[in-house]
Structure formats: structure tokens, C-alpha cells
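Taking it in order: structure first as C-alpha cells, then the write-up.
Just one protein chain is left out here, and the rest sit where they should.
All chains are identified by letter, namely A and B, in their written order; residue positions are counted from 1 within each chain.
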Amino acid sequence: MMESGPLTGPVPTDGTADASHPRSAEPTGVPAKPNPAANGEIAGTFWRRFTFRRPLAALILQRLGLSVGLLFAVSLMIFGGIEALPGDFATTYLGQSATPQAVENIRKDLGLDKPWTERYVSWLGGAIQGDFGTSWASKNSVGEQISKRLGNSLFLAFFAALISVPLAVGLGMLAVQFRNRLPDKIINVISLAAISLPEFFVGYLLIMFFAVKFGIATFPATVYDSMSFTERLSAIALPVATLVLVVLAHMMRMTRAAILNVMSSAYVETAELKGLSMFRIIARHAAPNAVAPVINVIALNLAYLVVGVVVVEVVFVYPGMGQYMVDAVTVRDMPVVQACGLIFAAFYIFLNMAADILAIIANPRLRHPR
Amino acid sequence: MPELLSVKNLKIEATSYPPGEPPKVVTLVEGVSFDVAKGKVLGLIGESGAGKSTIGLSALAYGRGGVRITGGQVLLEGQDILTLEKNGIRSIRGARVCYVAQSAAAAFNPAHRLGDQVIEASLRHGIMSREEAKKRALYLFRVLGLPNPETFGDRYPHQVSGGQLQRAMTAMALCPNPELIVFDEPTTALDVTTQIDVLAAIKHAIEETHTAALYITHDLAVVAQISDDIMVLRHGKTVEYGTTKQVIEAPREDYTRALVSVRQTKRDEATDQTGAQLKIEHISAGYANGFKVLHDVSMHLPKGQTLAIVGESGSGKSTLARVITGLLPPTEGRISFEGKELPRALKGRSNDELRRIQMIYQMADTAMNPRQTVRDIVGRPLSFYFGMRGQKKTERVKELLDQIEMGSRFLDRYPAELSGGQKQRVAIARALAAKPELILCDEPTSALDPLVAEGILNLLLKLQEETAVSYVFITHDIAIVRAIADSVAVMHRGRLVRFGPKSKVLSPPFDDYTDLLLKSVPEMEIGWLERVLKTRRMESAGN
Partner (left out) sequence: MNLRSIPLSAWIGIAGIAIAIFCAVFAPLIAPFGERDVVGDIWLPAGGDFLLGTDNLGRDLLSRLIYGARTTIFVALAATVLSFSLGMLLSFTAAVVGGFTDQLFSRFNDLMMAIPTLIFALVVLAVLPQHLWILILVMAVLDSTRVFRIGRAVALDVAVMEFVEAARLRGEGSLWIIFREILPNTLSPLLAEFGLRFAFSILFLSTLSFLGLGIQPPAADWGGMVKDNKDGIIFGISAALIPGAAIATLAICVNLVVDWLMKRTSSLKGGRGDA
């Protein structure tokens, strides 16, 4: 049902770049290493020369192109893939007892009688402009609903990130500092336990204690338009805490591994053998090289956060994208499901792309080509 | 007056964590003592695992990973640096004692410019001002013969070549004007033709600056060019310790003697080199990305003889072996075996064609499945090619083990339970099991102790006599070529530079590259480096 075509297609350069290009270079590797002996054999196409002269720009362009292609392929999959699966929407929509005539009418109403390619093109065209059609269940505009709820979800994710990122990086550095000693081992065991906790368990645990037993937090975490900023903040306190707990352990473990990797490198040993102070070694020799992998870790975990939002919103009855999507799935409201799926995937792809590009930019080999 | 560096009865231990067993303490170095006087060079020589790097780092009171110095003294001008607290050690490292690592490519921080890294220690220890340090760096870049010394420091590590990085690392060590430098195999990762320049640069710089040095290497011929004294190490213990002249010219111990006169194996080349069991005609090959590795290479090998292919890394010699085996189909040219053209790709070849050409690898460790016993490893070709099984197969495996001088008690051992030399012997037995007519040997001895390597070479020669098998022997070691080859092919940057009978290829008149290659191979002779450099200078003056 899906070819890898769109994956490799749209590289925003020239037509001569052949299809294998966006994948030919490793994400963080050095592109097309020119060997003096082979100089004569490098084909003189524009793209190759560009890759050679501006490897950084070329790689970033490749990543961007790849992500656009990926998003396009995902949209095709979310729309076309669903078409290919068994089950008839009209029957779903009306229930099993519907008469054939009613089914026929509703198919026409929903536009299901047209070929799916035609419907896909009009759906995608609308989606790009923010028009996702009409909900089958509520008959409301999907785009309108989403614009409201997306803001709520981002509000939640933003504060979760704001707290968890510094905390995770700090704890990760602490674990490195006390490597293989008690604080490190405690952090290891706790984080191992934390990655095993389902989001909803953490959520209800927090509700049980902070909202029900102590009464210092609000539940459910409903927000509405007339709320002031501080009211909103207090409403999202528990969901944010849940998200932080869920994402923190992952991020911290990965940060620890990334820093340890840098600290065990030969150039850190060189710095140590130069008799430099620990502070200087970390600040001058380890940090510049650790920044890239740590940023990468953060971006990847933010992508994870986007998904974590779904469950947390359901637990806290928070009016965001996740709850909207879950409700739509339960009643099989396909336009909503498709729209939410596409938006979640877009965020996920975007954050992964950001992680890739940051890693490329941070690589001195690419920033200062020969 | 105390010596500059005096190491007394050093003992170094490490903890190893074998899987499924409680941790074990291993002694890496024991009872090692030596002295280095001001401005003198001591060579530490030994195979990998002899503990020489560990000893070198002890001069900076440093242990890598879980390595601990547990006994003895390291006296720097009479002061035991092992008893110093943290700050005391820091004030020595990078100021009075500096270190040059084997892989400068990994030892330089990729995020900073070379110049900044070179002068960093001098500034941090307050030895000189930034201006002075920059001036000294420039001076050192000149002394070390680096290109464009004025701007060299502005580059990033990945922007310069391996040989230049190694010299930059030497500059970094020399910059703070230390009393002692520890060189840890500074030329091992380099090609021979590059090694000689770096070696000369290091020697020149040490002499210019009157710095003392510990020079660590596994190559006795290299250390003979640069050191005043030599200590030979094996398994963490001293084998022999004396002046360079004494160790090279009158070694006292058997082990040293073996190191000095590495190749006792000698074989005259076959007189008749007319036939061609293997014929390589106009082969060109490259990788899928369009990068061409071999350009129009032709050579041939008569039955029962040995063809040595010599070259540095990147010369295409291993690629040629891959082309012969069919792993990398050539883009042009043809290969024939026993008068019949071989299908280009592995897939097109019949089992019998595959059987007749076998291969032995450099690293016997990775060439054998660690989860199979010797019986399985050697037995598989027997059942695969000849359908042998049961008792008959076991008998044949035993015969083969006898042939490689190992015996049937090794039948049920795993590769991990064998020594390096034994592993290589099992690999040879596996090749022999197929009753091959040609064996491709890809540097089969370069990872081995010289004594063990000698044994493997002798075994290969013996087997050639017994079974009339031919060898294509890939190596970078001219001494081995002299020892075993009938004909020689010299390769450089994917092209065949020279091909013919050994006696012709290795005697003048030479082409430029073969000349450079032969002259760059260090010889076990004091003063060789000066002699070669003199002739080189004369040549370039003549140009």
C-alpha cells in the first residue's frame, strides 16, 4: 500500500539529484569523503558539488526534505491505510441494523462514493489550510475544535518540558559525578522503577494523595476560556507533575549515558593528562561535545511527551487534543481521528527532525569543512 | 644528584569482571625498575599486553579505567609522585611530564582549534603568557616540519592528516617545556612512509629541546633509531634492560634475540615462474557509491608458489583479495583459475570453485564463530564439501589438527580458550579441510607476537611443501615478503606499481614508490634513520 517513493523524493534542490541521495550520508557522519585519488571521478552534478562545498547546509536540507517527505507519506498512510483496512464507515456510522438504502444515502452524504484518491487530495488540500472537515459525531468543524484544544495540549506539554528538562539534565550530571557510587545507584534504581510506571497509575496516585487526601490540588483539571493564567496553572499542576515524572526518568538515563560517553573519550583523558582542573575539563572539553547528544536526548523526549499527553489528558479530563482523539476513536469519528493522528505525527516528526538537525549543527566536522 | 625519573619496583593491578564469575584482581606489571636521565630517551618495547603503556602512564601517576598502581615508587627528581595529593599531581601533568597518545585523532578535542589545544597546558599552568606560548607553538610547528606553521594552529583536528596530527600532538607535549615526555606508540597508527617523517620530526624536536622521553613501541627497529636505552618487557615483567647498542647488537635473552633477528625463515624463490594457476587480468573495482579502488591491475601466480602483495593501507591490496574471492565483483577485467574464468560474483560460483580458493584472515578472533568448538569449525568444510560425518569426520579433523601441530586434545575447545597463535592455526586447519589449491592470506601474522608469527610462517611453508598449495600473501611487512615470496606485487593507491619475481622486484633499479617504501621500512640498525634521511635530502637537493 505504501512505497518508499515520497521518502526519497522531495529534496528541494535540483532535478539531477538521484533518488538515493537523502539517505546516502549518515545522520551525523561526514558526507561523501573526497579522496584525493578519486577527485576526478566525482561526478560534477550541482548537488554533489554542493554537498562537497557546504556539507552542513546540504545535510540540513536533506533532513528537511526527508521530514516533508515523511510527513507526506504518513498522511497517505493515515488516510489511505485506513481505506485499505476492512470495515465500512457507513455501516459503522449507522449501526448494523441500517437498511441498504440508508447506507447508500449516507455514503453519498459523506462523499464515500467518490474514489479514495480524489477524497485524499481534497482532504490533504484542506488539511494544509487547517480545514479538516466536519466531525461525524458532533457535526462541528474539526479544525475549530483542534485549534482550541491544541493550544491546551501545548500549554500542558510546555510546562512539563520547562520543569523536566533542567531537572533531568541536572540529575543526569549528578549521576555522572557520583558514577558507580551511592547517589548514582539510587538514581538508577528509582529511574528504572519510574520508567516501568504506567502514566495513568502515576496520575491517579497523585490525584489520590494531592487532590483527595490533602486537598491541595484540583481535580479534574478542567480549563476554560474565562480562566485566568494563574488559575490555569493551578489546574494543570497535577497533569504536569505526572508528565514530568513519566518523562524524567527516560531523559535522565539517556543524559547520563550521553555524558558518560563523552567523559570516557580520549580527548578528556588528554585534558586530564594536561593537569587541568576538573571544572575546566568539564566546561571546556566535555561540555561542547556533550551538548549535541544531550540536546538530541531532550528533543527525542519532547517527542515522547507529545504522546504522553494523550493518556494524561484522559486521566485528568483535560480538554486537549489527546482526549479529543480518544473520544473520537471510541465513537469511530473518522475525520477527527485522522486529523488528530496527522497532527500528532507531525509534531513527532518535527521534533525528531529538530533532534537530527541539532546533532548535525553541533558536529564540528561539518561546521568547519576541510 | 637524582635521576630525572626513577621508577622502582613498580606494581600495577587492575580488576577484571569476567561474566558469570566474581571480579578478579589481575597483576599487569610487577617488579619493573628503570631510570631516565635528563635529556635521555628510554625505549620501552614489548607486544600488546606487555604492560608498556600502563608503565608509561605511571610516570604521570595515571591509571586508565580500573588500573591502579599498587606498589613501588615513581620518583621525579627524587620526589615520589605516587604519594602526592590531587593538586600536586595536577601541577606535574602537562607541565613537567607530558603525554603523546597513539591515536592523536582521538586525543584532540574535535570542538577546538589545534593551536588553542597546543598552548592550553602552558597557559593553565602559568608557565608562559599567551604571546609566548603562541610563539613557542609556532617554533615547534616549524621544528616538526608542519605545513604552513603560521596558520596551522587555526585548523580543527579533522582538517589535517593523521601524520600531521601526530606531530601536532608532539608539539602540544613539547610546548610547556616539560622535563619528560611519554610517547605512547606515536607512529604505530601511521603508514610506513608517513612514519619515517614523524619519527624524524620527533627525534629532531627532542634533540632541539633537550627533553627526556619514554618512547613506547612494539617495533624494536623504530626504537633503535631514537632511544639511548631500551627496556624489553613481556607479560608485565622486565626481560632485558640495557643500552640501545647492547640490546640491538648483543642481546642477552632469547626473547630479545628473537625480536632482533625476527625473520630466520628464508626461502629461495622458485626458478620457474612461467605457469599461471591464478591469472588476474586488467581488474578494476570500486564500491557502490562510485568510489574506485582498483585501477587496471594484472598479475599471475604459478601453481604451488607464493605471490606476496605489498602495500600500505589504502593501496587496494585487501580489496584485490575481495575481488579474487568474489565478495566484490570487479567492474572490469577477468580472473581465471586453472585456465578457466571464474564467475565475477560469489553467487555465480559453484561449491567446487569456492572450495578450491580458501582464505585466512588477519584477526583469527573474528574469523571464527565464538560459539562453535574447534571440532565444528574445522569439521564444517568437511561435511559441507565432502559430505563427511560421524567417526570419519572426527578422524579427519584430528588428522588436520595434527597437521597444524596442535593435536586432538583441542577438539572441543572454544576459540576463546585458545591463544592467538593457536587460533590462527585452527583457521589454517579450516582452510586446509577444504583441500584448497589456493589460500589467500590477509596479513595472517601481523597481529601476532614475533615468535608466534615465525611459527605460523614456518607452518605455512611446511604445508606448501606437503600439499603444493599456492598462497596469495597480503602484507605490509617487507621482511615477510623477503622470507616467503616467490613473486611480489607492489601496490599503491589502487594501482600496481611493480610486479615480478622477488629478486627482481626487491633489487634496483626501483621506481619512485617502491624506493620510498623500501627505504621507509625501519631496519634493525642504529643510525639507520640518519642514513636514510641523508640520502633523501641529497635526492631532493639533486632534484
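Basically, contacts are C-beta pairs under 8 Å (C-beta built on N, C-alpha and C of every residue); 3 or more make two chains touch, one makes a residue touch a chain.
Just so we're clear, the structure is a prediction, and the values are computed from it rather than from any experiment.
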| item | value |
| --- | --- |
| Candidates A:Ala127, A:Ala299 or A:Ala328 - the one touching the absent chain | A:Ala328 |
| Hidden-chain contact residue, picked from the options B:Ile127, B:Ala367 or B:Met388 | B:Ala367 |
| Hidden-chain contact residue, picked from the options B:Thr325, B:Thr373 or B:Ser446 | B:Thr325 |
| Residue among A:Ala102, A:Val291 or A:Ala345 that touches the chain left out of view | A:Ala345 |
| Sole contact to the chain not displayed, among A:Met208, A:Met227 or A:Ala283 | A:Met208 |
| Interface residues of chain B (partner: the chain not displayed) | 16-22, 325-327, 346, 349, 351, 354-355, 358-359, 361, 363, 365-371, 380-381, 384, 416, 430, 434 |
| Interface with the unshown chain - residue positions in chain A | 2, 4, 7-8, 23, 70-71, 73-74, 77-78, 81-82, 85-87, 189, 192-193, 195-201, 204-205, 207-208, 211-213, 219, 303, 306-307, 310-311, 314-315, 325-326, 328-330, 332, 334, 337-338, 340-341, 344-345, 348-349, 352 |
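The working rule: only the chains that are shown with their structure count from here on.
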| item | value |
| --- | --- |
| Centroid distance [mean C-alpha coordinates] between chain B and chain A, Å | 47 |
| In the complex with chain A, residue positions of chain B that touch it | 60, 62, 64, 89-95, 98-99, 101, 103, 106-112, 120-121, 124-125, 156, 158-159, 289-292, 493-494 |
| Touching residues (chain side chain A, partner chain B) in the complex | 24, 30, 32, 35, 37-38, 41-43, 265-267, 269-277, 280, 284-285, 288-289, 364-365, 368, 370 |
